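All protein chains but one are shown in place.
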Amino acid sequence: MKSAIVYKSPEILEKVEKVILELGHEVKSFSKPSKSLENFDFIVSIGGDGTILSILQEVRKCPPIFGINSGRIGFLTHSNSADFEEKLRNALVKFETEKFDRIKCSCDNGECLALNEIAFLGKERAKLTEFSIKIDSVEVDRLRCDGIIVATQIGSTAYSFSAGGPVVEPYHSSMLIVPIAPFRFGWKPVVIKIDRVVELEAKAGGIAVVDGKRTFETSRIVVTKSEFPAVFFKRGDRIKHLFYIMKKIE
Amino acid sequence: MKSAIVYKSPEILEKVEKVILELGHEVKSFSKPSKSLENFDFIVSIGGDGTILSILQEVRKCPPIFGINSGRIGFLTHSNSADFEEKLRNALVKFETEKFDRIKCSCDNGECLALNEIAFLGKERAKLTEFSIKIDSVEVDRLRCDGIIVATQIGSTAYSFSAGGPVVEPYHSSMLIVPIAPFRFGWKPVVIKIDRVVELEAKAGGIAVVDGKRTFETSRIVVTKSEFPAVFFKRGDRIKHLFYIMKKIE
Amino acid sequence: MKSAIVYKSPEILEKVEKVILELGHEVKSFSKPSKSLENFDFIVSIGGDGTILSILQEVRKCPPIFGINSGRIGFLTHSNSADFEEKLRNALVKFETEKFDRIKCSCDNGECLALNEIAFLGKERAKLTEFSIKIDSVEVDRLRCDGIIVATQIGSTAYSFSAGGPVVEPYHSSMLIVPIAPFRFGWKPVVIKIDRVVELEAKAGGIAVVDGKRTFETSRIVVTKSEFPAVFFKRGDRIKHLFYIMKKIE
Partner (left out) sequence: MKSAIVYKSPEILEKVEKVILELGHEVKSFSKPSKSLENFDFIVSIGGDGTILSILQEVRKCPPIFGINSGRIGFLTHSNSADFEEKLRNALVKFETEKFDRIKCSCDNGECLALNEIAFLGKERAKLTEFSIKIDSVEVDRLRCDGIIVATQIGSTAYSFSAGGPVVEPYHSSMLIVPIAPFRFGWKPVVIKIDRVVELEAKAGGIAVVDGKRTFETSRIVVTKSEFPAVFFKRGDRIKHLFYIMKKIE
């Protein structure tokens, strides 16, 4: 099979290439992800969750990804630099994969995909912005805050976590709606089914931040489930891993 | 069809009976719910959410319930005392129903069902109790707190709400694990799929409170999805209603 | 006495002038606050809390302020447009005042005063910034977040409130340290005595927002109690008012 390695830093690159080659696959290495990654049979990411998120910004149809963590916290990775060899070998031999829904953010400027979240922030830094929230075309709330995050369950341990959202297990496809610094006596993060349509409007103008990777100005976004999930090599212990790793967030 | 009315107070009882009879159904009225309710084709509850929860404590196989609210907040009800006539008539004519998963709490003393939540509290009032949490037989956490709530998404606006849990939409079958007053620097409510098995243990002894209705002592409970869902007449606007009504919680 | 009126919109301006003149004071009206306000014996603000905060940005030595609220929520005001006459008259006759400590924010670019808060935000919008917090020259924490708020107890119902801070009564001089969207499993807002020295550093650069009115770039700020408190006409019911009005925040 044809494989791609995307690496943030090159320390263990050769070792990784060797494991892949030994198993009879072709391999090509990139220091930057690009759209061409779609044409490979699988991808190995050497870096942190951020590297995987960058790869996902490039691919719509997503080859299975195996992540070797060299970053801080690895929610999305499968191993770390020290113990990757056996884990990668096993993953490639079994070739069991799993899919996690991504969300699509549409606005006037086009559309993009996110695995973790769309953070829709007020344009003016020092001012409260009023946001309107619609679910399936019905306005359900209107509140003044710094921004509103629409996250997936995978993103429940990312920005949404910081803003006060709950943790949702990786296999429970969901959308989380979590305001950032809401100026209101009462509020709650809300978890809905991922096949709802969420529409956010910021009258005074907003900035959408996609997985912390891409930024654009717009006053209205529509978030829906994408037909292009992220695909990963299987990892059997995700629930336990979730509880283990969320306590390491610091 | 054979119908039962369960009423908390009798003010509008006659009016309700009249609507049902006019539509050609038989009707029998009860001031207290009992197991015999299982044998009716549908149930009309006059009272608050508490009356419906009491009915659900009695029935395993659940006839469709229509709720007329005379209580504080009606998450589970379909109308209030003033506007029930048309809504009840429409509901009985269309006879569209919807199911919401209940959870089953098993312990040494037997088992019981909950629509909202099982709250598992430490036995000693003034002392922190250490709890262990297992999901699908794997211990994922251990913490000292006043108690731990395992709620459904329907219960996300009940006790779990008070303890800091998120709001989850009614159609997103889920289990929420929410500690009460956890003595810990960090913690998060966790939302998982409803078909997981959650096991709680309180070494120093605990008290399980089922939907605020039933209480028993035990040091270990297992919570799973029940095969006996709660059944209600359909209400088309549950998402909007959710956002509307949660702001009224006070 | 010489008085100044600062008005956001002119609807009731004449009425207010009349009340003041009838009590034998001189009066001069301004649609914008300026440094010259320091030279008056008292100030009447017609507008919301925002108008008062703008006045306070201009004056170091602060004449007593009476606020007539025409805005959303009035934490700092004494009356509203409809009932101001008697209240203003009483205030001017009794001339009882009270002081609330302000905080001073010092950085390379100079210094400024805040009644509510200094919000120190990360410069890059889509990225977590690492902040260091020192109290009295000792580093007590280091965390990644969108920003850190240093608020007074008066500001505990403003931005700090949104970010998860507690409410502190107006007469309990305090500094609150509240992170915005901290990416960390555990965190708590911290309340300290107002005569501490708080130093914040954002290695990757930050933006300080002063009472939502003034913005400047810097990577390090020092916050201390100012020797120039804000001065208001007395209002006897501040504690009750606090509980009443915080529930109206929406």
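Per-chain residue numbering starts at 1, and chain names A, B and C are given in the order in which the chains are listed.
Everything that follows uses one rule, which is that contacts are C-beta pairs under 8 Å (C-beta built on N, C-alpha and C of every residue); 3 or more make two chains touch, one makes a residue touch a chain.
All values reported here derive from a predicted model rather than from experimental measurement.
Colleague: In the full complex, which of C:73, C:190 or C:222 touches the chain missing from this view?
Modeller: Missing-chain contact among the listed residues: C:190.
Colleague: Considering the entire assembly, which residues of chain A contact the chain that has been omitted?
Modeller: Given the touch definition above, chain A has residues 184-188 touching the missing chain.
Colleague: Can you name the residues of chain C that touch the chain not displayed here?
Modeller: These residues of chain C touch the chain that is not shown: 135-136, 138, 140-141, 153, 161, 165-169, 171-172, 174, 176, 186, 188-193, 196, 239-240, 242-243, 246-247, 249.
Colleague: In the complete complex, the non-displayed chain touches which residues of chain B?
Modeller: Chain B touches the missing chain through residues 119, 121, 125-128, 143, 145-146, 159, 161-164, 180-186, 207, 209, 212-213, 215, 246-250.
Basically, only the chains that are shown with their structure count from here on.
Colleague: How big is the rotation, 0 to 180°, that puts the C-alpha atoms of chain A on those of chain C, in steps of 5?
Modeller: 180
Colleague: Distance-wise, how many Å sit between the C-alpha centres of chain B and chain C, to the nearest whole number?
Modeller: Chain B and chain C have C-alpha centres separated by 45 Å.
Colleague: Can you check how far apart chain A and chain C are, centre to centre, with Cα atoms defining each centre and the answer in Å?
Modeller: A distance of 39 Å separates the two centres.
Colleague: Can you list every residue of chain B that touches 2 or more other chains, as numbers and ranges?
Modeller: Expected reply: 186, 188.
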